[in-house]
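Complex shown without one protein chain; remaining protein chains in place.
The first chain written gets the first letter, and so on, giving A, B and C; residue counts start at 1 in each chain.
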Amino acid sequence: MEATASLNERTEPTQSLVARQFDDLEQQRGAAELGMWIFLATEVLFFGGLFLAYTVFRSLYPRDFAAASHHTIVLIGGMNTAILLFSSTLMALAVRAAELRNQTTLIRLLLATAFFGIVFMVLKGIEYYKDWTDHLVPVLNFDWHSPNPGPAQIFFWLYFAMTGLHAIHITVGIFVMLTLALMARTGKFTTGNYTPIEIAGLYWHFVDIVWIFLFPLLYLAGHR
Amino acid sequence: MNARVATEIDIRTEGEFARESYLSEHTVRSWLLTTDHKRIGILYLFTILIFFAIASVAAAMMRIELLHPTGGLMTSETYNKLFTIHGTLMVWFFLIPSIPAVLGNFVLPMMIGARDVAFPKLNLTSWYLFVFGGAFATWSLIRGGVDTGWTFYTPYSTTYANSHVISMAAGVFIAGFSTIITGMNFIVTTHKMRAPGLTWFRLPLFVWSLYATSLIMVLATPVLAMTLGLISLERIWGVGIFDPNLGGDPILFQHMFWFYSHPAVYIMILPGMGVVSELIPCFSRKPIFGYPWVGCASMAIAILGFLVWGHHMFVSSQSVYAGMIFSVLSFLVAVPSGVKVFNWTATLHKGSIHFTTPMLYALGFIGLFVIGGLTGLFLAALSVDVHVHDTYFIIAHFHYIMVGGMVTGFMGGLHYWWPKITGRLYPEIWGKLAALTTFLGFNLTFFPLFILGYLGQPRRYHVYPPEFQIFHVLSTAGASILGVGYVMPLIYFIWSAKHGRAAGPNPWRATGLEWQTSSPPPKHNFKETPVVTGKPYDYSAEKDVDLDLANL
Amino acid sequence: MDQFHLFPPQASTSAQEVDHLYFTLILISLFFITVVFLPILYFCIKYRRGSAADRSNPLNGSNLIEVGWTTLPTLMGLALFGWGAVDYFRIERKPANALQVQVVGKQWMWKVQHAEGKQEINELHIPVDRTIALTLTSQDVIHSFFVPAFRVKQDVVPGKYTSEWFKPTRPGEYHIFCSQYCGTQHAKMIGRVVVMQPEAYARWLQTGEQTESIVRSGERLFYDRGCSGCHSPNSKFHAPLLQGLYRKPVPLADGTMVTADDQYLRDSILQPAKQISAGYDNIMPSFSGHLTEEEIMQLIAYVKSIGREESPDQGKP
Partner (left out) sequence: METTTHPPKTYWKTCGALMLLLALTWTIGYADLGLFNLILALVIAITKALLVALFFMHIKSSSRLLRLAATVGVIWLLIMLSLTLSDYFTRGWVPLNH
């Protein structure tokens, strides 16, 4: 049996960054990247269940959905879209900073990304509070002036489920960014192995994309 | 793969390989914190066997209850809980992880010449998630069980059932993530970690089938997770998306459930097909016939399998036209399965066939899978399905595939790789006896159910009109033989792990890379990363080898 | 133990159709079983280890063969699909002139009402050689109305109307099963169909208490529940007249058109806001929860019955 002695051939300085099952950093990075993209594909289908329900019910009850959507706060939804798009830009720059081994910029950008995530959550919180006082929360205090509130309640249930699931993702993202920022202080990501930053970036952009669809579907369905 | 095998590897003495194999460490800690894919495979093996045992006992109790038309052994609640437990545990806690998570975890990295899977820590996490999910499922059993059937149809499951639906749904939900992680790991491992020279069309077919399976795991399971999540929230809050009284739609649930569950049935057969594709060439001492066709058939099944879920809903009030789309696609998905079967058959031509235990299981697989698959065509044919939907015909169809096919494939694979896993041989004669017993017991258990189903016996009935009794009695008789057939390997496997004869690195003189290292394999699989220079299943040099069966 | 059967009785027109396809499928299965199992058996014997068979020049693949055994099953599959689909289409389409029977499923019984008003539980008496159309709904979970002797089955879904038809060809008694799992007593949600000669059926209709016809009950409800307060020519509310409505296209307020079928009528009563007729306001109250499934069916039968009369023009904008 011929053999490449790759196991014993690790002479690069980056050696310690490579996990035992990989041959080199490149293989490791490729694996992590592919793994993340596959994870994102599962995420698409996870959210997909809700998007399917939304599509079906919107096609069954177009009028109720438009009427219900009218009660969402477009201003907050729109601002939040802008915020996420902006934070995504910062995140992309953070990956670049890591790649250029620029530690200070990296930390700053990670913190900024997290900050905008937090702003998003605060605005979302305000909106949820308004929804509560407007009696729009299904089951708990839903009060809809129509003889047949079911479809509107379904709209709001989907609204809360979709934005809620999205908010959970944002929260996770914020913690990831903060942790990465902390870890970046040791210089961990600026020695050539910036894979974790890149992976986290993919995640953050994905969460952004989900919101890009939620905004028109939930907020703009009824404002004419 | 290149043909130089066994003989070139230094066959160590027992004491020597015992010292440095992956099994050398014995502490509990070394098992619970392991990131070695081989050990994780073994952890999975033990876990799924526990669930198989529980679910089998449930099956045995159902079969005994069904001996008499008026039942009498148990209340209807109990029976309903039994088939639910049986179905959920068998599907999610036994069959789905069976070949992928046990055998796949164990051999996939070795087959491609890797030191481990791409994400070993995630791999361990996946096992913990599985155990955690299993704990929820068990908890729901302890608290009294669930009575919705494994399909959780709404609005029964959301509004009317008074059993522990949420904890069961949570269990399946969590176990689902363990499946997703396994799938992710396999896909990345296969893409990124193949040994030098191991191109896609040199991969063993088991790897192809696991790759196709993983695709389904990754793309279908999240939808199940969402669906079960919605069911649980519906039960808690009753918002009504599946409740027609509140404007919801129970049929939507069925779409979501089957979008996952039909592809999932291919999670429950593709790995078995993969195993058979290893066994048939090995014991015919011949390359597999039509290698690229068999490999691509796996992918075709995985992809087409996503397009047919509505065939479970032909009488659900789904649109007639949608029914037709799903029906025609169901016929098409059967074609690649046929291609596989024909290629296996052709492989035997001019082979030198050894009737070892794994080979018996492989042949059993083909026979039973073909019957199960062909009866699937009855169900895909719209007008016939109207009659047989939700009858014992369905029960017979899927047991033929899942038990006759996949479980048989699992047993075949387990016997085939057992020498690799433990370094020891099981008693061949007992192996053959068990294979024959399961085959006979199986047919007696499930063949009568086809007739019963066409007669109109609905499923999930614990009492039934007396004219159906004869078939139920036959089936129960078969089940007791089948049960014996499953208990036998359990006994001799345990025995052989300690007392079996040492197997040596390659008792079957097989060509796969996993056979080119010692048995049991060392911790990092290979002393040196192997290089692949040729096609798989190249038995040309080993054609006339006579595996000394008496000694095996 | 009763007689030993391998096939259920054939007691309806579609039973024959289904059985024909079934037997064909069995034949096709036998064909494939032969072409797979016989070679396996033959090879296993001929090429067993150590046998003296000729093993020179084995074939390891051939695209021609592969294409062949891919095409053949594809074509057979498409043919089988076509056959099944044609029959299915016939089974699923509601016949126009049939004896109407209303069936409501609930945990765990079948409630049946004939057009003449006669009601029964877990039994269905019908005349032979007449086309029978069932309108089915459930008041709780999903059930499924299954008569093996007729080879028909239809899920009975809460919140919607499904239909099932058959034309019995042989007098006798046959099983009704609920084949969709519906909870604890699912296995006991069974009954029987009694297929009778027409005269016997007519006599059976006369037995027991005299009942008013389903349409008559519906008419009474129409007045008792206040429908007529709005839906009548001299009402002070602006509401559509329902004469001639059934099976007609209805223009909706959002510009679309729907056909006024059973499901539409049902939704109009229970969820009036879902589809508003063009030119009217959404003032009709929802009767959801105020009417039983049987009463809704009766009301609809009434609205359908007035469909045939000439509809006066007043009331329509």
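We adopt the following convention: a contact is a pair of C-beta atoms (placed from the backbone, for glycine too) under 8 Å apart; a residue touches a chain by one contact, two chains touch by 3 or more.
It should be emphasised that the depicted structure is a prediction, and the values quoted were computed from it without experimental measurement.
Asks: Touching the absent chain in the whole complex: find that residue among B:Q318, B:T357, B:N443 or B:S475.
Replies: The one listed residue touching the chain not shown is B:Q318.
Asks: Can you work out which residue in B:G145, B:G310 or B:P530 touches the chain that's missing from view?
Replies: Missing-chain contact among the listed residues: B:G310.
Asks: Looking beyond the chains shown, say which of A:V56, A:I76 or A:V139 touches the absent one.
Replies: A:V56
Asks: Give the residue, chosen from A:M91, A:A152, A:L165 or A:A184, that touches the chain omitted from the document.
Replies: From the options A:M91, A:A152, A:L165 or A:A184, the contact with the absent chain belongs to A:M91.
Asks: For the chain not shown, which residue from B:I85, B:L210 or B:V223 touches it across the whole complex?
Replies: B:V223
Asks: In the full complex, which bits of subunit B touch the chain not displayed? Write them out.
Replies: 191, 219, 223, 251-252, 255, 259, 306-307, 309-310, 313, 318-322, 325-326
Asks: Even though one chain is hidden, which residues of subunit A still touch it in the full complex?
Replies: 25-26, 29, 33-34, 37-38, 40-45, 48, 51-52, 55-56, 59-60, 74, 78, 81-82, 85-86, 88-89, 91-93, 95-96, 99-100, 198, 201-202, 205-206, 208-209, 212-213, 215-217, 219-221, 223-224
We take it that only the chains that are shown with their structure count from here on.
Asks: Using mean CA coordinates as chain centres, what's the subunit A-subunit C distance in Å?
Replies: 46
Asks: Which subunit C residues touch at least two other chains?
Replies: Residues 271, 288 of subunit C touch two or more partner chains.
Asks: Got the subunit B residues that touch at least 2 other chains?
Replies: 245, 247, 249 - these are the residues of subunit B that touch more than one other chain.
Asks: Would you tell me which residues of subunit C are touching subunit A in their complex?
Replies: Residue positions touching the partner: 254, 271-274, 285-286, 288.
Asks: Provide the residue numbers of subunit C that touch subunit B in the complex, in ascending order.
Replies: Touch residues, subunit C against subunit B: 1-8, 14, 17-18, 21-22, 25, 28-29, 32-33, 36-37, 39-40, 43-44, 47-50, 53-62, 65-66, 69-70, 73-74, 77-78, 80-81, 83-85, 87-89, 91-93, 107, 140-142, 144, 146, 148-149, 151-155, 157-160, 162, 175, 177-188, 271, 288.
Asks: Can you list the subunit A residues touching subunit B in their complex?
Replies: Result: residues 1-7, 19-23, 27, 30-31, 34-35, 38-39, 41-43, 45-50, 52-53, 56-57, 60-61, 138-139, 148, 150-151, 153-154, 157-158, 161 of subunit A touch subunit B.
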